[in-house]
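Below are the structure tokens for one structure; questions will follow.
All protein chains but one are shown in place.
And then chain A:
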Amino acid sequence: MTYRCLFRIALLLCFSATALSTSYSLLRFQQRRSINVCQKLLRQLPSTPQHCLEVRMHFQVPEEMKKAQKFRKEDAILVLYEMLQQIFGILTKDFSSTGWSETIIEDLLVELHGQMNHLEPIQKEIMQKENFTIGDSTVLHLKNYYFNLGQYLKSMEHNSCAWTIMKAEMLRNFSVLKRLTDYLLD
């Protein structure tokens, strides 16, 4: 009799714990899947002249992206969204000089758009709940970094060399994004 009772209590506890912990798990699942797809698509873009990568660019990569910084779940979502938004913005620029497949770029844009769509309602909730403002320095640092990328692309007249560097930066961004999804727990 006692065993049966204990078993039932254990089952109930397990279920409660699972129920409480799955509020972000669907999002995490989707984000990770999407990021994997994006990385695969990016790698499909043909490798461009290697000499382009020899140019050292200083885009003022935010410290938050470099180090393995710990994020609260809510901050992780805001940073995730901002990064997705900015990568989306870069990919809408003129890439005709590269000869890259429009289909691949469109597929990338679809994935990014889909991810942003999933994040939007949660982001709205967070901003309302915490009365959050974008005065947060992390977001401003990110905006500056992506602004520099955009300005560089423009200054190089969107040539293939500049896009090579963009591709390298975006691959790095996706690694950071993947790391951020680790915080989408509990």
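By definition in this document, a residue touches a chain if its C-beta (ideal position, glycine included) is under 8 Å from a C-beta of that chain, and two chains touch if they have at least 3 such contacts; residues count from 1.
Note that contacts and distances are computed from a predicted model.
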Of "N-acetyltransferase domain-containing protein", "Elongator complex protein 4", "BTB/POZ domain with WD40/YVTN repeat-like protein" or "Interferon alpha/beta receptor 1", the UniProt protein name belonging to the chain not shown is "Interferon alpha/beta receptor 1"
Per the touch rule stated above, chain A touches the missing chain via residues 4, 8, 15, 18-19, 22-23, 25-26, 29-30, 33, 81, 85-86, 88-89, 92, 106, 109-110, 112-114, 117, 120-121, 123-124, 127, 133-135, 140-141, 143-144, 146-147, 150-151
